[in-house]
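My questions will all concern the structure given below.
For this view, one protein chain was removed and the others were kept in their places.
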Amino acid sequence: MEDYALVMKDVCKDFKVLNRHEGLKGSIQDLFSRDYKTISAVKDVSLNVKRGEIIGYLGPNGAGKSTTIKMMTGVLEPTSGEILVNGKVPYKNRTENCENIGVVFGQRSQLWWSLPLIESFKLLRDIYMVPKNEYNDMIELYKSLVDIEPIINKPVRQMSLGQRTLSDILAAFLHNPAIVFLDEPTIGLDVSMKDKIRSLIKGLNKEKNTTVILTTHDMGDVDALCKRIVIIDKGTKIYDNDIEHLKSYFGSYRTLHMRLADDTWESMLIDEKETDIMDVIMRKQKETKIKDIRLEEISTEEVIKKIYEGDAA
Amino acid sequence: MEHVRGLAFYTKLYRKILVQDLKTKMSYRADFIISTIGMIMTNLSGFVTFLILFRNFPTINGWDYYHMLFLYGFSLVALTPVQCFFDNNWNLRFMVYSGDFIKYCFRPVNVFFYFISEVFDVKGLGQLAFGIGTLVYSWIHIGLPVSFMIILKLIVFLITASLFMIALMNAAAATCFWIKNSGYVMVIMFRFKDFAKYPASIFSGIFKVIFTFVIPIAFVAYYPSLVILDPDNVPLLSLLSPVLGILFFYLSYKFWMLGVRKYDFTGS
Partner (left out) sequence: MNPRKLLALTRAGIMESLQFRLGTFVTLFANLIYLVLVYYLWKAIYASSGVDVVNGMTFTDTMIYLILATSLFNFLEMFVVWDMSRSIQSGKIILDLLKPMKFRRYTFWSYSGSHVVSFFLTFLPTFVVVMIITHGAIHMGLNLIWFVIATVFALLINFNIEMLVATVCLYTESTWGINIVKETIVLLLSGASIPIAFFPDKLKTVVEYMPFRGVYDIPLTILLQKNGSDTLEGLLPMFLFQLIWIVILTAAGTLFWNYSVKKITVNGG
């Protein structure tokens, strides 16, 4: 147990919602209705995360990802099951748990909107009671990892989305928490900014041995940062292992790219066990001229897509 | 690594946030001017309403012009803390609705404190000046004595009165954790306070009880001010008002925090 930063055992979460009826008449009915139904957002999820690990926590929209994150951060209480963050039950002592975690929600800044970043940092230092030398070391570390000069004196409201995300990530690590939760940290960012953010996360994780739980829809994040991924769908955990393992599971899959006569690339995913690649090429060649061919291993994106679509079972 | 966060911690933190906030406020001149104008207009129109009323009706329930003016000034001063320190309650509804409220739950400090500390509203100070002016003016005309004791009493009971107002607005704001379109609750509660400046003796029966103990607008000016206005004849409720004020504030805080816990953060 000691080695785990996060332990979840058979965690469930139910919500009670009003059964709504359709149409104008339904709306008037609902005004007096007491017809509730229970929705299980998370069902029997168990998970162990080692210290210093970065895991990708993936799943389609509405799969129960954010509900799980909210339980891990102590905001929501699970209906049943056990959660230990850093050896403690998060929702039982929210304040204590907050000292050990950092949270970043992409697009939702948690910093003081009108304060310059450095002032936000100073307030956070006070809130988390970070000793002065540790705080200074952290700022030095930040300086070595990213160029913070252009943003350090800028109010958050005047920052670009990328700068804001960067600031939020820095703020989340400031008190050197054991676990940091990153919810879609690269959403809406341009390619170079994404790169910057990823290398920052990687650098901080390496320097401070911080555990990172990353939820994202961007497989670029996963490829760059995570060895291990956990996939949740309809509230149930459907996959929990290394990406490499997953890829080898789909080992017989290849992506075939063909450049056609009009210079456009056509790609298709082929399971070698069932289809012979040469057959596909030859068939295509009868229709049109093929100028170039490239064969690739299945990409993470495609693996995840296959899993979401239910092909992994 | 566990930290204990006591009163000293919160006081120091609040002071720091306040200083930072004021610094940035200065850089948004237009906003400051507009809200100051807004504040002056509100007070002026409140005063005009008051004057029009007294032009038509010289006394209300045995209260003459200057005594009513005293009550009016008293309620204005008592309203200042809620304007200055608890103004962020007006934003709560939007935060909860959009799901942004969740960000206040990730810090190792009291959620209510963290949320409320975010906004300090300078414009409330204009109202304070207006209220003090009215209070002094009516004080002189009524011919009330001036002594250290009476000023001390005034301050204690002004704070008492503002505790009730804070409690009312806290509770009104917190309804948004249960009710989705609760904007109106705050709006109407803010209008209720307009009745705080009239003597609570106008109420009778069950409503006297309601406006004293359930929606305690009778405590926002009437009961606490009697200690100053009628020192020989102070009702028990006036004497108890500081204790009740603390109790109401505590209950409203508990209600607010219960809302945070009940709220399922589904908004996203």
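Order of writing sets the chain letters: A and B. Residues in each chain are counted from 1.
As a working rule, a residue touches a chain if its C-beta (ideal position, glycine included) is under 8 Å from a C-beta of that chain, and two chains touch if they have at least 3 such contacts.
Only a predicted model underlies this, so the values are computations on that prediction, with no experimental measurement involved.
Of the candidate positions B:I215, B:L237 or B:M257, contact with the unshown chain belongs to B:I215. Seen across the whole complex, the unshown chain contacts subunit B at 28, 30-32, 34-39, 41-42, 45-46, 48-49, 52-53, 55-62, 87, 90, 94, 98, 121, 123, 175, 178-185, 187-189, 191-192, 194-195, 198, 202-204, 207, 210-211, 215.
In the analysis below, only the chains that are shown with their structure count from here on.
In this assembly, the C-alpha centroid of subunit A lies 43 Å from the C-alpha centroid of subunit B. Every residue of subunit B that touches subunit A in the complex is listed here, in rising order: 1-3, 5, 12-13, 16-17, 20-21, 24, 28, 100, 102-103, 105-110, 118, 264-266, 268. The part of subunit A that touches subunit B in the complex is made up of residues 15, 66, 70, 73-76, 94-96, 98-99, 101, 103, 105, 108, 110, 112, 114-115, 119, 122-123, 126-129, 155.
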